[in-house]
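One chain of protein is taken out of this complex; the other chains stay put.
The chains carry the letters A and B, assigned in the order they are written, with residues numbered from 1 in each.
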Amino acid sequence: MKLKSFMLAACAAAMTTGAAQADGLKVGMITTLSGGGAGLGIDVRDGFMLAVKQSGRSDIELVVEDDQRKPDVAVQLADKLVQSEKVDVLTGIIWSNLAMAVVPSVTAQGKFYLSPNAGPSALAGKGCHPNYFNVSWQNDAFNEAAGAWATENGVEKVFLLAPNYPAGKDMIAGFKRFYDGEVSNEVYTKLGQTDYAAEIAQIRADDADMLYYFLPGGMGISFMKQYAGSGADKPVMGPAFSFDQGILGAIGEAALGVKNTSHWSKDLDVPGNAEFVASFTEEFGRLPSLYAAQGFDTGLLLASAMEKADVSDADAFRAALKEADFQSVRGDFKFAPNHHPIHTIYMREVVKEGDVVTNKVIGVAAEDHTDAYGVDCKM
Amino acid sequence: MRRETLINTVLTLGLLAVPLAAWAMDEPYTITLATKVVILALAGVGLNLALGLGGLVSLGHAMFFGIGGYAAGILASHAQSYDPIMEWPFLIEGTQSMPVIWLLAIVVSALVALATGALSLRTSGVYFIMITLAFGQMFYYFTISWPAYGGEDGLSIYVRDRFPGLNTLDPMHFFGLCFALLMLGLFIVARISRSGFGLALNAARQNEARVRAVGIEPYRLRLIAFVISGAITGLAGALYADLNRFVSPVMFSWQTSGEIMIFVILGGVARLFGPVAGAALFIILEEVLGGVSDYWHIYLGALLLIVVLFARGGLIGLLAGRNGGGGHD
Partner (left out) sequence: MDLVLLIEQLLNGLQFGVMLFLMAAGLTLIFGVMGLINLAHGSLYMVGAFAAAAVASATGSFTLALIASLAAAAIAGVIVEMVVIRRLYDRDHLDQVLATFALILIFSEGTRWVFGSFPLYLDVPSALSGAVDLPFGISYPAYRLAIIGIGFVVAFGLFLLITRTRIGMRIRAGESDREMIAALGVNIAVLYTAVFALGAALAGFAGALVGAIQSVQVGMGEPVLILAFVTIVIGGIGSIRGAFVGALLVGLTDTMGRVLLPVLFGAFMNPSAATSIGSALASMSIYILMAAILLFKPTGLYGSA
């Protein structure tokens, strides 16, 4: 059948050191490649493939499938990759609700899952699994760091805004966990809402010092454009998802001055990052996004584990993954006992560099940050 | 043998042969796909009763599909956590037994169909399409923002529910179970359409005044048809939950309603096996085209367009000729 599988025979000069090279490894990637959210999936895929190519390994076979952002399709694709394609490792899912649908069942079947995006709290706490490794972040991380930063910088009163669904409520809860000031109002909007005039009027009439919001994708673009045009002047802060490179291009100057928390930025001064940005830009003709960086790190992690162990020896391979012996483009990277990252979260500000609206790192929001759910994880 | 009967037989045998061959060749994913076709066809069979026979174009059948799914999801999740659904006024516990889940899915879908149908059937035509859509959307937004069972994240059933005497985790066993239910659903619909009730319903679609003149109230006929239709689609929803071991609000979305309707139209409205042919064609297209390019929806759209423009009466209409079935006008 059709199967979009292709060998990534990158460099002819394959490294042939180590016995671990013996059988190679098959990766199944389930990600969103069609419809409105396709930009994120394409970035994760491209970042991952770039890492695999640069690793010089010719023994990684990659099968990519499009989940159309539908949980039922994702579940069926996972069945297919496990049962028919017999993959060893799965990765690629962008959205929390799709991850919740797929991850518990594939890890229960003894496969490894590396999350290049999305970290629902259930999988970090009680639902953690030895074969599940989160290379991106736990959902609350950026928000907790933002809460800590707000407290430290003397923000006394905030207005909170998010869509009315589990991830939205998680994000707001994460912010409040590390924020000591007062919350003047908490507003939850309809998922997929595109007009925020009513909410913006409320924000303008409110006496908070700052607005903190989480509105991913198109919702965030609409909100920010409308907010800037409304004459409202409260400073704005949010997690990086609403201010990523792909989104900034659509918001334009309306986003200037906004602060956002992220574990990665293209100007981050850590070893390997400049090279990653340059090679990604050259290979694909666009600036990498944070999703591309996460895909790249996921590829690096996989290659680093393959150097140390063969996937057929699950315990050794798991231990090799756990070591996280690779140079992450976000700097220091370690796994906490629940296999979620311990990493530094930075504060960025949206600035204009020449003609391009982009992010600049202005400081550290949380050093060696890890999530709050790990204590519930028994493994 | 009539041509349509022949086609139906070929379809049935094909639907059996594909998973058997896949089983022999150890291709479990193909069995999963065949099971998906069977379940979605059953949802379509439910809709076809209202749509084809009753002329009730419902764009809210995702409502029943979702209710069936959540019946399975909620019962199973309570059974897995040993946490009773309610303790007062009497104890209700979760269960992983498929027959109990199916019964609940059917009963709850039927009750919801009774309530929404009683209101919706006061309108007709495009207004009926839109009011059923409205009810579906209400359920959709409710499940997204209702935190108890996962909201938009959905709800996982970690182990497939059980059926006495079968190993439902074996794809072939589960396929057989779904296939048997599809056949049962088809049998019931076939009996209904040949019964006095079915004939009266069909007559009411074609000429309401004449049916009224002989003293039959079309409203009641349609309401009964809508309830049975909702119940069958609800059962399909419960099976779909078990196929994926997962339910989410997407089951309630208007796109799901639209897809179920597309299976029916694609296969042939009011043809008994129309939904089976439609679901099979749609899933095959999705599978084959999915690998062609990132932009495969363009090809899917073009093919659907060709079918609707040049194959009037759907797939079965194309193969069996226009005069074969009940024929929607």
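Worth a mention:
The rule we apply is simple: a residue touches a chain if its C-beta (ideal position, glycine included) is under 8 Å from a C-beta of that chain, and two chains touch if they have at least 3 such contacts.
Keep in mind that what you see is a predicted model, and the values were worked out from it rather than measured.
Residue in contact with the omitted chain (choice from B:138, B:190 or B:224): B:138.
Contact with the chain not shown here comes from a single listed residue; of B:18, B:38, B:57 or B:223, that residue is B:57.
One of A:27, A:171, A:221 or A:306 touches the chain omitted from the figure, and that residue is A:221.
Seen across the whole complex, the unshown chain contacts chain A at 34-36, 38-39, 42, 164, 169, 186-192, 194-195, 197-199, 201-202, 205, 217-219, 221-222, 225-226, 229-231, 246-247, 249-254. Against the chain not shown here, chain B presents residues 51, 57, 119, 122-124, 126-127, 129-131, 133-135, 137-138, 141-142, 144-147, 254, 258, 261-262, 265-266, 269, 295-298, 300-302, 304-305, 307-309, 312, 328-329.
Note that only the chains that are shown with their structure count from here on.
Looking at the complex, you find that chain B touches chain A at residues 27-30, 32-33, 36, 141, 144-145, 147, 150-154, 156, 158, 240, 244-246, 248, 250-251, 287-288, 290-292, 294-297.
For chain A in complex with chain B, the residues that touch the partner chain are 1-4, 33-35, 38, 42, 65-66, 70-72, 75-76, 79-80, 83-84, 96-97, 100-101, 104-105, 108, 120, 122, 164-167, 169, 188, 190-191.
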